[in-house]
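Here it is: the structure, laid out below.
For this view, one protein chain was removed and the others were kept in their places.
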Amino acid sequence: MNEKDYIFEYKIDVRDYEIDAEGIVNNANYLHYLEHTRHEFCRHVGFSFAQMREQGIDPVLSRLEIDYMTPLRSGDTMISCLNISRRGPRFVFNQDIYRESDHSPVVKAVVTVVSLKEGKLTRGEEIAEAFKEYLEQ
Amino acid sequence: MNEKDYIFEYKIDVRDYEIDAEGIVNNANYLHYLEHTRHEFCRHVGFSFAQMREQGIDPVLSRLEIDYMTPLRSGDTMISCLNISRRGPRFVFNQDIYRESDHSPVVKAVVTVVSLKEGKLTRGEEIAEAFKEYLEQ
Amino acid sequence: MNEKDYIFEYKIDVRDYEIDAEGIVNNANYLHYLEHTRHEFCRHVGFSFAQMREQGIDPVLSRLEIDYMTPLRSGDTMISCLNISRRGPRFVFNQDIYRESDHSPVVKAVVTVVSLKEGKLTRGEEIAEAFKEYLEQ
Partner (left out) sequence: MNEKDYIFEYKIDVRDYEIDAEGIVNNANYLHYLEHTRHEFCRHVGFSFAQMREQGIDPVLSRLEIDYMTPLRSGDTMISCLNISRRGPRFVFNQDIYRESDHSPVVKAVVTVVSLKEGKLTRGEEIAEAFKEYLEQ
């Protein structure tokens, strides 16, 4: 977390039911952590997912890449960090999670989101407006 | 599903609790479907995850890429398909999910798994042995 | 399963991600199995949850009691069984799950559901109509 700056950081505790039979957080739960972080970021900038849906805007994932580095275990706390950039109609979230205790990298993910309106792809102008001071150039 | 052959196909019904507030299956649940398919494949070749763990073998994800194409909804059934190849110590699962009703592609994923023994990376020889007739050359 | 008759039985395989660090299915997942069974039953009688929602009907849980008897493990298959009765505006589902291999009782649950329309409690007449040949007298 030293080598890079993030526009948003969010602390999440591992819950024991997220641990699977291998004694580590199940791989799918990291997508929950990443989604929860994006949603908290949206709330933070004043445009929550609930508000988007009220306006008929449906942000959906189009692609996700994730590298699993250090597995989280019972009792761990993570710092979930993000940056955003825009590529045409796509919002690209660079999301890195670190273990709080020693700052080990846990996962590094690149998440691409597009915005639908009545099921059709849009340029996501309302979202871009809400994100404008945070978008990487 | 016409254009490609798979070594394993598995049918899964969407469960309504997997649907989120957008009315579509939540993005993280596809990782559950993909994992369940890999585990059923392992059981099918005679080397289940439970058996691996009894032998001290811990297969863990190292990387996952997923493209989301057609969202699944309440009442849908999917066909979850896979192929495998080996790259040094890595097992690479090419996993595609199709909607059963019209064969629309739902997700296309590439999942890289490595095998740990007592926390150390191995070459995964026991797994390769179990998979040998299925590995792409 | 000998001692009692059920109006609906549904087979479900344990998925490995449902197992927690204790090596058994996590307690919350049984509520998923029970819900999935109710929804499959509704689909079976021709009135799916998706159809209910289209008509503005929201069935919600008001109470649940569950006894945990035999824990399910990796590789297990269950038979999930139900009966229904009606108590005024309440639909009471008696739901029992058995392990397929030896018919051991897994959980026994009593689930009370009420039907809301625009947020208000109703007598659930549309649901009672769909269930009529299955309701216990």
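To keep things simple, chains are lettered A, B and C as they appear, and every chain counts its residues starting from 1.
In this text, contacts are C-beta pairs under 8 Å (C-beta built on N, C-alpha and C of every residue); 3 or more make two chains touch, one makes a residue touch a chain.
Only a predicted model underlies this, so the values are computations on that prediction, with no experimental measurement involved.
Here one chain is not drawn; of C:63, C:103, C:117 or C:132, the residue touching it is C:63.
The hidden chain makes contact, of the residues A:49, A:68, A:98 or A:131, with A:49. When you scan C:35, C:76 or C:96 for touch with the missing chain, the hit is C:35.
Across the interface with the omitted chain, subunit C contributes residues 21-22, 24, 26-29, 31-32, 35, 49, 53, 58, 60-68, 71.
For subunit A, the residues touching the absent chain in the complete assembly are 15-17, 32, 35-36, 39, 43, 48-50, 73-75. Contact between subunit B and the unshown chain involves residues 16-17, 19-21, 23, 26, 28, 74.
Simple rule for what comes next: only the chains that are shown with their structure count from here on.
If you average the CA atoms of subunit B and of subunit C, the two centres end up 28 Å from each other. One simple way to say how far apart two chains are is to compare their mean CA positions; for subunit A and subunit C this gives 34 Å. Among the residues of subunit A, those in touch with two or more other chains are 21, 26, 28.
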